[in-house]
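So the structure is just underneath, and the comments pick up after that.
With one protein chain withheld, the remaining protein chains of the complex are depicted in position.
A, B and C are the chain letters, set down in written order, and residue numbers restart from 1 in every chain.
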Amino acid sequence: MAKLGVGVVGVGRMGRCHAENLRALVPEAKLIAVADTDLEAARRLAADLEIEHSYASIEDLVERKDIDAVVIASPSKFHLSGVQTAAAAAKHILCEKPLALTIEGVDDAIAAARSAKVLLQVGFMRRYDPAYAEAYKRIEAGEIGTPVIFRSIGRDRQPPPLSFYKSGSGTLFLDSTIHEFDLARWLMKDEVAEVHAFGGTLACPELVQFGELDAGIVNLRFAHGAIGNVESFRQSRYGYDIHTEVVGSKATLRIGYLRQTALTVLSGEGVGHDVVDHFLVRFAEAYLNELRDFVRSVLTASPPRVTGEDARNALAIALAAARSCRDSRTALVAEETRAESMHSAS
Amino acid sequence: MAKLGVGVVGVGRMGRCHAENLRALVPEAKLIAVADTDLEAARRLAADLEIEHSYASIEDLVERKDIDAVVIASPSKFHLSGVQTAAAAAKHILCEKPLALTIEGVDDAIAAARSAKVLLQVGFMRRYDPAYAEAYKRIEAGEIGTPVIFRSIGRDRQPPPLSFYKSGSGTLFLDSTIHEFDLARWLMKDEVAEVHAFGGTLACPELVQFGELDAGIVNLRFAHGAIGNVESFRQSRYGYDIHTEVVGSKATLRIGYLRQTALTVLSGEGVGHDVVDHFLVRFAEAYLNELRDFVRSVLTASPPRVTGEDARNALAIALAAARSCRDSRTALVAEETRAESMHSAS
Amino acid sequence: MAKLGVGVVGVGRMGRCHAENLRALVPEAKLIAVADTDLEAARRLAADLEIEHSYASIEDLVERKDIDAVVIASPSKFHLSGVQTAAAAAKHILCEKPLALTIEGVDDAIAAARSAKVLLQVGFMRRYDPAYAEAYKRIEAGEIGTPVIFRSIGRDRQPPPLSFYKSGSGTLFLDSTIHEFDLARWLMKDEVAEVHAFGGTLACPELVQFGELDAGIVNLRFAHGAIGNVESFRQSRYGYDIHTEVVGSKATLRIGYLRQTALTVLSGEGVGHDVVDHFLVRFAEAYLNELRDFVRSVLTASPPRVTGEDARNALAIALAAARSCRDSRTALVAEETRAESMHSAS
Partner (left out) sequence: MAKLGVGVVGVGRMGRCHAENLRALVPEAKLIAVADTDLEAARRLAADLEIEHSYASIEDLVERKDIDAVVIASPSKFHLSGVQTAAAAAKHILCEKPLALTIEGVDDAIAAARSAKVLLQVGFMRRYDPAYAEAYKRIEAGEIGTPVIFRSIGRDRQPPPLSFYKSGSGTLFLDSTIHEFDLARWLMKDEVAEVHAFGGTLACPELVQFGELDAGIVNLRFAHGAIGNVESFRQSRYGYDIHTEVVGSKATLRIGYLRQTALTVLSGEGVGHDVVDHFLVRFAEAYLNELRDFVRSVLTASPPRVTGEDARNALAIALAAARSCRDSRTALVAEETRAESMHSAS
């Protein structure tokens, strides 16, 4: 079977993760090149992975004929233009979340992929985690009855570096809580209709200069009546902690774990164990499964499992949460997409 | 040492729990009598506990000179009149939550106790649970730094009997979530300033006739900026599940457990264990500690650890949550107490 | 219903536990008196519990006509004479383990109770713990198939006081491991036929003067072929840790827990919780259930659930383990009872 030629755009921690996975662990793919505006960083990664080609821009990278698909892991604000460039070059696309920073942007990205007839998949990798995937399967099978309450918390051990905030990628609801919003839609098999959010910069004073939150909680009301709450927090100190719960009318599912190793220390001070420290550790398998699914979808001309529409709906919730938090009132998710409707209509 | 003579008013499951504890497990107290409008039920409990006196009303019970204090465990709507009757008879009072159903009512109860110079304690028994008490102590000691996020869920295995709803005691935020509101104030050492609630009757259709919710989630904003979320759910099916989390700037505390017995079954179907099924099991020790503390406070003329003001502040949050849920908007807790201010002023 | 008059012999930690339970928590019993060769200690306990009578010997105590039953919690070497004295006075008996220090002694104790027609129950209280009781019930119901492997560990946080060793009660296999031997027989529904033990004084050098072990492990072979291993350790430092496992051909049961409170602390150093620190905490409920069962058995003239024969069989295993450990060879349990057979025959 011919391998899928892939290029990776952006060589930060996410881009590096995708590139390493492609290089070593996705046999149906061949990593051809990496690109980054920091060409030196792109070259270093290429050298580490023993691949030949590195570029200073996605424009240069997509010129290669042997590249069939690109993985976009640049800062969030460049996602939209990256998608447009790749689509224009007829490359299939796996783009990190958020697909764009506005509903209008997401719609442009979707339209670009559609008119170029390329596959567009979005990086909600948690759907590929074995525990989340198993939960979804059980909900589908009716094991928990009707889902009635959704809860999810996402806590980082420490915030991303300040450079991340400088690039504008660090908006809490759009960068972090958007994972919970995607899980909410996916696991509850329903759309979020209304949200209410409180937020604050409570533990990381260094974020005040960027006007960014480090903590946010969002109440959710789903279209069919179910309710929920999600939380994001940038600095738990104790570890990377992702826990999700779907309460159903018949049973309840909990997804999540704390421990990194299977070692317990018992002493006069009590009993203790360690905690997973980073999302690249917790979701290592999910990132790999995601990439494999993307490559297989392209090779078999199947539709992606996480679509541009998924990205759009999650973004609408995130924007509504941000608005609710700013105005201290309940926000309808539909209001976020009205402007876009007008835009599409015009 | 002379023992404290105590009467118990209301012989439902809570009244029975208090009466049994007083009879057998609080050596400084002597259970003298029980009262209930259902005199037959009062007589049965008296017989079970081998005590002599039972009455059809609190009015009759408080006439006894050998009764120094009463425990009020009647339906919520009779709490206020019970407190007033007991105070008028100069009896010390431990009253179940909620102390009254309105802020005005709570103020009347507090005033009655104050003018009669009797001790008035309110039944937020979770404060007496060893795990919660230990959490409080560690927060006081500064172990977690500044508390920044509060989370608490309270789930019953199944809703209380319909009779409970008929008596009007079953209002979710006032009857159940009020425990989370009290924990929020107590553990965060701060007041709740603003709330937002979503609710629904999602799992127990039989509650629709009473217009009562079976599920509610409430976002909290504290006066000093911290945020939080609490949930109440009437029918988890899997067990009685109380979990609370206080996230601090330095460390995080989790309180709660699921298991009733220490037995684990490992089989081809997986690994399983049981779950605590009822609040009287989970908080058996807390109820006893509460009663002992009450008796000791009276005997040593110390102030109660859970005051009428605590009841007032928790009720204000509950009423604001109910209003927020009804009007689908953020509610300021202070608005609930404004009417009362006017009332006090008049 | 007339209450059962009970006297407690020995006012160390176990005697005090039984006396307190009888005083407050066993409504069908009335604690009449306590006795101890240290009369002052007996008097103090009587005062604490507000009972009138205290004695310097079991002989004096059993003279009381209003005493129907005695609980023997004196040092192990006085158990046999205590049983004989109580039986001679026609008192029913609950005796702490071990019932006697030799098989011959156990036989004498059984014979004394039998000829006096009094009930004789032995203090293997773990059988009354809710988790162990539930495990037994499930094994009885066939849920795990045929039991094939038995494992049990028992660890104290720190060894008993040196006075305990001076009184001769501290022999590891007879004082501590005997609980595991009783569980082994009871849960496997089989007799132990053969044992092998290794032991050492590994963590508590202060025990060397008494020639006592602080650690022992014993391999077991059951009569029907199943195998097992038990461990006793006197100084875990981290807490009181009792864990038992019954591996069956269809499923496996685990009994045990570590935590004392439901509080978890999550910090940069990891995640930690506390540990149960003492057997009187871990088995508080078991001790109470045991006493209630004893009182009820006497009042209803039912046979005891833990008999002298149970004590005899557990002791035979303990003695065989001690012999195996001393001689570093496998020991047949039956050899321990041969001497006794000869004795009975004579």
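Following the convention adopted for this analysis, a contact is a pair of C-beta atoms (placed from the backbone, for glycine too) under 8 Å apart; a residue touches a chain by one contact, two chains touch by 3 or more.
For clarity, every value in this text was computed on a predicted model and none was experimentally measured.
A.B. asks: Among the chains present, which touch the one that was left out?
C.D. replies: A, B, C
A.B. asks: Looking at the full complex, which residue from C:L207, C:A226, C:I255 or C:A322 touches the chain that isn't shown here?
C.D. replies: C:A226
A.B. asks: From the list C:A88, C:A251 or C:A284, which touches the chain that is not on show?
C.D. replies: In the full complex, the listed residue that touches the missing chain is C:A251.
A.B. asks: Would you indicate which residue among C:V26, C:I217 or C:V271 is in contact with the undisplayed chain?
C.D. replies: Going through C:V26, C:I217 or C:V271 one by one, C:I217 is the residue touching the chain not shown.
A.B. asks: Which residue numbers on chain A touch the omitted chain?
C.D. replies: Residue positions of chain A that touch the missing chain: 24-25, 27, 50, 130-131, 134-135, 138, 143-144, 250-257, 259-268.
A.B. asks: Can you list, in ascending order, the chain C residues touching the missing chain?
C.D. replies: That gives, for chain C, the contact residues 146, 148-149, 151, 153, 155, 194, 196-200, 202-203, 215-221, 225-229, 231, 233, 235-238, 247, 249-252, 328-330.
A.B. asks: If the missing chain were put back, which residues of chain B would it touch?
C.D. replies: 236-239, 241, 258-259, 265-275
Just so we're on the same page, only the chains that are shown with their structure count from here on.
A.B. asks: With chains as vertices and touches as edges, which is it: line, ring, star, complete or other?
C.D. replies: Topology of touching chains reads as complete, every chain touching all others.
A.B. asks: Most central chain by CA mean?
C.D. replies: Centre-most chain by C-alpha means: B.
A.B. asks: If you list every residue number at the chain B and chain C contact, are more than half found on both copies (same) or fewer than half (different)?
C.D. replies: Result for this pair: same.
A.B. asks: Rounded to a whole Å, what is the gap between the Cα centroids of chain B and chain C?
C.D. replies: Roughly 40 Å separates the two chain centres.
A.B. asks: Express in whole angstrom the distance between the two chain centres, defined as the mean CA positions of chain A and chain C.
C.D. replies: Centre separation, chain A to chain C: 58 Å.
A.B. asks: Among the residues of chain C, which ones contact at least 2 other chains?
C.D. replies: Within chain C, the residues that touch at least two other chains are 259, 265-268.
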